[in-house]
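Can you keep this structure in mind? I'll have questions shortly.
Excluded from the complex is one protein chain; the other protein chains are retained at their positions.
Showing chain A:
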């Protein structure tokens, strides 16, 4: 939700109980200075094979995007290429580290985009 900007304030507001929500500010000062537009769970993002990124709708009409490589590095900010907004991605880092050892293509959390 909008405005849960400060890491830590997230805890207790979610019923999903993801452990990784307890961010320790490892992303640098950015999180402290500006606020994320929204917090989005990785399962609510869609894999876009054309962009090779997980995406989520941005209110400007474009898509927030984050790549698997970024996720593996522990990045949790998905940016929109068209505007200044970004979202915080809620995910379990272990899921992506384990995934890289098996199959890169089978990790689509939601229904894959059906392209006829």
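Points worth noting:
We adopt the following convention: a residue touches a chain if its C-beta (ideal position, glycine included) is under 8 Å from a C-beta of that chain, and two chains touch if they have at least 3 such contacts; residues count from 1.
As a convention for this text, contacts and distances are computed from a predicted model.
Only one chain is not pictured, and the protein name UniProt records for it, out of "RCC1-like domain-containing protein", "Proteasome subunit alpha type", "Polynucleotide 5'-hydroxyl-kinase GRC3" or "Transmembrane protein 138", is "RCC1-like domain-containing protein". Residue-level contact of chain A with the missing chain is found at 1-5, 13, 33-35, 37, 44, 46, 57-62, 82-85, 110-116.
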